[in-house]
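The structure appears below as structure tokens.
Note that one protein chain is taken out, while the other chains of the complex remain in position.
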Amino acid sequence: MFYRLAGIRHTRYAADRQLWPVPVDRAQIAALTAFAAAAPLLLSNLYLGSYLLPWIIWSTAALGLNLLMGWAGQIHLGYAAVMAIGAYSTIHIVRAGLPFELAIIGGGLLSAVIGLVFGFAALRVKGLYLAISTLAMQYLVDWIVSHVQAISGGSQATLQAPAFRVLGLPVAGDMMRYYVALAVCLVVTSFLLNVGRTSFGRALAAVREKDFAAAIVGVDPFYFKLLAFWCSSFVGGIAGAVLAFCYYRAVTPEQFNLDVSIQAVAMVIVGGLGSVIGSYLGAALVLLAPIMLNNLVAALARAGALPMSEEVLSHIPLILYGGLIVGFLLFEPLGLAKVYDNLRNYFLVWPFRHARR
Amino acid sequence: MLSLGNVEVVYDRVFLAVKGVSIEVSEGGMVALLGANGAGKSTTLKAISGLLMPERGEVTRGEVRFNGRDVAHLSPPERVRLGIAHVLEGRRVFEHLTPDENLIAATSMHRDRRRIAELREKVYGYFPRLKERLSTKAGYLSGGEQQMLAIGRALMIEPKLLMLDEPSLGLAPYLVDEIFAILEQLNRDGVGILLVEQNAAAALDIASDAYLIENGRIVMSGAAGTLKENPDIQEFYLGRAGRKDYHAVKHYRRRKRWLA
Amino acid sequence: MRRTLTGLALATVLSAAALGPAAAQDKAPIKLGTALDFTAVYTFVTAEYSQGQRDYASLLNAKGGIKGHSVEIMVVDTGNQPQRGIEAYERFKNEGAVLVDFLSTPVSRAVVPRALADGMNVITLFHGRSDAADGTVFPTIFPMTPAYWSQATAIVKYIDDQEKGDLKGKKIALVMIDSPFGREPLPVFEELCKRLGYEFSAFPYPSPGNEQSSAWTQLRRFKPDWTIIWGAGGGQSVSVRDAISNGIPLDRLASVIWLSETDANIIGAGQTKGILRFEGVAYGKDLPVIQAIEQEVVAKGKGAGPAEKVGGTYYNIGVASMALFGEGARLALEKEGEPLTPAKLKKGLESIKDFTADGLLPPVTITGEDHQGGGRGRIAAWDGSKWVPKSAWAPAYQDIVWDLIHKSAEEFKASSK
Partner (left out) sequence: MRERDLGIWREYTWRQYLDEVLALAAGLEALGFTAGEPLVIIGDNRARLYFAMVAAMMLRGFASPVYPEMPPDELEHFSRGGRARFAVAEDQEQVDKLLELRARSGAPEHIVYDDPRGVAGYRAPGLIGYEAVAAMGRRRLDGDPGLAPALMARARPEDAAVLLHSSGTTGQPKGILLKHRQLIASVGNAATAGYFEEGEEYVAYLPIAWAGDFIFSVAAAIAMRFTVDIPERQETVMRNLREAAPTLYFASARSWDNLLTRLQVGIAESTPLKRRLFDYFLELAIDVERDRLAGKPIGAWRRLMRAIGELLVYGPTRDQLGLSRARRAYTAGEAIGEDTFLFFRALGVDLKQFYGQTESSALTAAQSSDSVRLHTVGRALPGVEIRIDDNGEILARGENVFDGYVDDPEATARTLVDGWLHTGDAGYLEPDGQLVVLGRIGDVVHTRGGERFIPNYIENRIKFSQYIRDVAVLGAGRDFLAAIVCIDMEAVGHWAQVNGVAYSSYAELSQKAEVYSLVAGALRHVNEVLPPPLKLKRFVNLHKEFDPDDGEVTRTRKLRRNVIERHFAQVIEALYAGATAVEIEAPITYATGETGVLRRTLSIMEVGS
């Protein structure tokens, strides 16, 4: 109903591959970007700081992981460790006196390099073995961070994110932090949006579909898997740094433990492998649904609708949340991106049922 | 035995693959389903065997009856138990098992070990070549042998209806002859066969009836002999075998009317 | 007799709350936010703790509130996830809370930078950053009770007392969870080691502590005279069980504060007789405040949880947290006037002097510098059915503790620059 496709045509093959040929999609993206840019004016600090901000940061992280899982078809159970490396190293670099812009790149690079080392070791193996290898990375990094006080910040194992400036402006207050996170998120998003259109993206897809078939068409699977690990870890490191500087403002090892890795994987799977919008939706569901369900149940309880003890009450959102995830995956195994896609298709063919052949 | 009534299949909720397909296979009949690439042949077979699910397909209308029973809502294993065997396109044998293990793998529904042994012998009777390669891993068999194994594996469930998807794909002509001869033999032994083929000439030779599917719709049906004589079929599917050489392949844009 | 006792108890509570029933309810309620972990890691303590907090608030409200203000506790589950804690924190802030409580080390740590920036009061009873005791560096963080470093010194002090002040040549072993929480007391033990001359060795077991046998096997070879266990939740009962099977005498086994009657009962109330633990809040129902709650809240069916939990270790800690808050709020309203703001509450809390909540707490005195409240604690032993105090409320080696606090607080100050 909203999608008007008439008059969309391409006079060059290049134009045929443009990102959003459909005007409604373009308008949607423009509206979303405009909303994101104006969010600090539109939303209260509560929603900006506790919902939107973590959401875009986690979406950034999920995008990075999705590059590896969705595009290149590899699994990674130690993504939180990658983020931890980025977060800690960026903080230490800033403390050493370098500007934030350089530090975050440095953090990303360090994550990428360490991620690559693990990638090397891990990519000798496939599937479940790879899952276990990356899990080992998670444990190893956890252990190092929490045992080396020089990294973790002394006996309290907490490291404050130092005050920092971006482009000469001091970043203080939710609004500035939000814009920094948004900028990073937009850069990563546009990178991923374009991955599918480049030879890099197609090589990754080839490796994902069948790595030996990829080899036969001249795509070195090992090289591209490593490249995927590298890029994904770089994005993860940067997301970790943004998480530390713009959201937590302090890092502790618990913020990057195995649970967090699992959450990141859940975001990607629930959102939809290989989908940009899926990464956003997945991050939203995994990150925000528990909070919202919690508030919903709490509101119901306050209204007297749920006469039960606090302990039972606090488990209801968990049950709902679990049900929600299982429900979504049963309903649509390809994730929220596919749900969105179905919805989009429903309107694309409006008022018909089927796409014309 | 098998009767499809106005089956409509939709993939991914919006992509209409086949529409209003009605097919009959009589007890012990041999029916060919012809059509170009992407016409909906494999989709039709999958609608019968129930394999649409993994590809996000769905029978949205019509009925699939097997021996009078509506099987459209049964799971693939349940349909196999009723005697519907589907030999997939591209010979999906279990590559890391030997031919023998491949055959046994298809007998999980049998309890009777003696019966299994008998069946195995019967399959080897049809395909003596397999017996020669008994202990090789199936992945190392030649394409033709793999195809035979795939058919043999389907036979292990003692099908009443055997559906084959492009059994001649990528095989040498003499192997095609061999396999088709076996299919004829099977048919004489009472197995109903629904054959999907691009090799229309070979299929029309052994089938008794044929359907022609185009753009997801049946456009022509009738006795195999009649179809074979139809000039349109000859033009589009039989390539006027023998009358034109390859130098004379024409780049015509032809409207297909399918008059019969 | 009993009647007069409760009457007396009520009188004290009421005086503490300084209320006139007539004035109640027409003033704006005082809001507190407690974002606790009911569902993930801290499940062993949270339910009872929160029950104690809410029962005490009910008691206050039943008696007319704090200077006419009723108390409203907002309770939210965080699942021990920092991002949910932050969301809850921001929400509480919006709702006008004057104080927040998380009862979770990772969540508290994640919120501390915000709370400091916002001037919001955070209470961290018996947990959280030990260095937060330095009120000059952490102006709005209030442990108000002995944090881990003080708990460690209290345990060593008790051992020293038992050994008649002579620890030279004695072996003390620490079996702790291998996490920042488990490693936190290490500097204290090492510092005291230098001073008292005992031999010290630490035996970490991996988180979450379901499997500790290798630590205990090594410990047996060390042949300690005293053993200290440092863990929380499920790991504690595993520790005690392993200690028993390795032949460690329980009257020479002391635990950090997180060992409760629940753990003792899991292993077997009789089998665990004699085991020692640090205690910062009195145990049991035989306390005027708890009696008052039984009468005014539980008996009237307004209890926030199962009645049998009333008077338990963690329940009483919950009560103590609210009693301290109530005292601070009362002082703030008296000295600073209406309405109660976070800043005024901070001043009120820092004015608490020798407050015991009628024997529930050791005398607590909080100042602008000392947010730990004096660091008094005691050691109690399990007699098979209840915890029995083995020593008097007293501070221990606070010089060492404060050295560490200052040092760590300095680091913190430097790091946020």
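For reference, chains read A, B and C in written order, and residue numbers begin at 1 within each chain.
Basically, a contact is a pair of C-beta atoms (placed from the backbone, for glycine too) under 8 Å apart; a residue touches a chain by one contact, two chains touch by 3 or more.
Computed from a prediction, not measured in an experiment: that's the story for all the values here.
The shown chains contacted by the absent chain are A, B, with contact judged over the whole complex.
Across the entire complex, the residue among B:Gly5, B:Gly28, B:Pro76 or B:Gly143 in touch with the chain not shown is B:Gly5.
Across A:Ala6, A:Leu128 or A:Val217, the residue that sits in touch with the chain not pictured is A:Ala6. Annotation: of B:Leu130, B:Ile218 or B:Leu238, B:Ile218 touches the absent chain (contact as defined above). Contact between chain B and the unshown chain involves residues 3-6, 8, 19-23, 61-63, 211, 217-221, 231-232, 235, 247, 249-260. Listed for chain A, the residues touching the missing chain in the whole complex are 1, 3-13, 15-16, 346, 349-354, 356.
By our rule, only the chains that are shown with their structure count from here on.
Among the chains, the centre nearest to the mean of all shown protein C-alpha atoms is found for A. The mean-CA centres of chain A and chain B are about 45 angstrom from one another, to the nearest whole unit.
For this pair, chain B with chain C, the centres built from the Cα atoms lie 74 Å apart. Chain A and chain C have Cα centroids separated by 38 Å. Across the assembly, chain C contributes no residue in contact with two or more other chains.
Contacts from chain C toward chain A in the complex involve residues 38-39, 46-47, 50-51, 54, 75-77, 79, 81-84, 86-87, 90-91, 93-94, 105-106, 109-110, 112-114, 129-131, 179-180, 183-184, 186-187, 304-305, 404, 408, 411-412, 415-417.
Residues 44-46, 49-51, 54, 95, 146, 152-163, 247-250, 252-255, 259, 287, 290-291, 294-295, 298, 309-311, 314-315, 317-318 of chain A are the ones that touch chain C when the two sit in their complex. The touching residues of chain A, counted against chain B in their complex, run 342, 345-346, 348-349, 353-355, 357.
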